[in-house]
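I have placed the structure first, in the form of structure tokens, so that the comments after it can refer back to it.
== subunit A ==
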Amino acid sequence: MSVLLRVQDLDVSYGAVPAVQGLALELPAGEIRAILGANGAGKTSTVKAILGLVRARGTIELEGQPIQGAPAHRIHALGVAWVPEGRQLFSTLTVHENLEMGAFARGHGDGFAARVDDIFAMFPRLRERHHQLAGSLSGGEQQMLAIARALVSEPRLLIMDEPSLGLAPKVVQRLFEQIQEINARGLSILMVEQNARQALRIAHYAYLLEVGRLAAEGPSAALMASENIQRAYLGG
Partner candidate 1 sequence: MKRFVMAALLLVAAPAAAQEKVVHFSSINGQTGQSAAYGSKVIEGVNLAAKTINDAGGFADRCGGKFKVKVTTGDMANSREQAVSLLRQAAADATVLAVVGPSPSTGYVPMVPVAGQLKIPVIATGSAAPIKEWNPWSFRLNTTSKVAAPGMMKTLKTKFDLKHVALIYDVTQDGQRGEAELIRNSAKEIGYDVVAFEAFRAGDNDFRPQLSKIKATKTDWIAIYGATPELAKVVNQMAELGIKANIVTGFGTFNDPVVWDLTEGKVKGGYSWSAYFALEDPARPEIAKMAQLYKKEYGHDPTLYSFYGWDALNVYVEAAKRACTATDREKFRQALNTIDNVSTLSGKATFKNPPDGENLSAAVIVNQTTGRGTFEALK
Partner candidate 2 sequence: MDLFLQQVLNGVMIGSTYAVVALGFSLVFSVMRVVNMAHPEFFMAGAFGAYVMTRYVTTNVAGVLAGGMLVAAAVGLVVERLAIRPVRGRYVMIPFIATSGVGIALQHLAERVFGSDPVAIPAVVPAASYTFGPVSVTRMQLVTFAIAVVLMLGLRYYVRNTKWGRATRAVAERPEVAAAFGVDVDFVSRLTVGISALMAGAAGVSIGMLYTSAWAFMGLIYGLKSFVCMLVAGNRHVEGVMVVGLMLGVLEALVSGYLTSTLRDAVAFGVLVVVLVFKPNGLFGSYSV
């Protein structure tokens, strides 16, 4: 299986403050991999570096092609989509307009309507509200729209930042099933999650970050079993 995304000794710092140091990770095509860690461990900085939203040192390659230093809009065009932390929808735009923004790079011609129908099939609630302002949706609906906005650009790599944040347990359960469905349709997913237990249940492989450095990595099953993960994150 070819490696879709490779990151090697990644350094991200804001002014004098280092956020990520010497990080290395991979995402083989077709897999779900999770990045775990407490608040401020550098998870979001890592994601923003991959997306080209912050300046970083080190190598980032998408299918072997170096993308570090490229502007965000060009990285997106290579098939990278983002479900940001806290969803960050365009709240003054309607649901439909948010989807149009999702497909901004690909344009709204070829098959856009078909893709939207496909998404509405997956998230029927969005179809009912498609003329509403995104800001007026409930938490769960906003999460659906954030994912829909990313999917409509037909990415090859989906980066999700804290998707379960602020959602009711029942909604989180349904959300993680949907993530598996999306992955089953061939979309590789890199997921940042504080909810380590849920994440490890659906991720194939996981990386544990502590204060900007890689503390541990391995297949999810192995990490589930290891006691320091248990103690540190699963409230064992």
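Heads up, the rule we're going with is that contacts are C-beta pairs under 8 Å (C-beta built on N, C-alpha and C of every residue); 3 or more make two chains touch, one makes a residue touch a chain; residues count from 1.
The candidates were selected such that all candidates are chains of the complex that A comes from, given by their letters.
None of the values given here were measured: they were computed from a predicted structure.
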Given options 1 or 2, the chain of this complex that touches subunit A: 2
Residues of subunit A defined as touching candidate 2 within the complex: 51-53, 71-73, 76-77, 81-82, 84, 88, 90-93, 97, 100-102, 104-105, 108, 149, 153
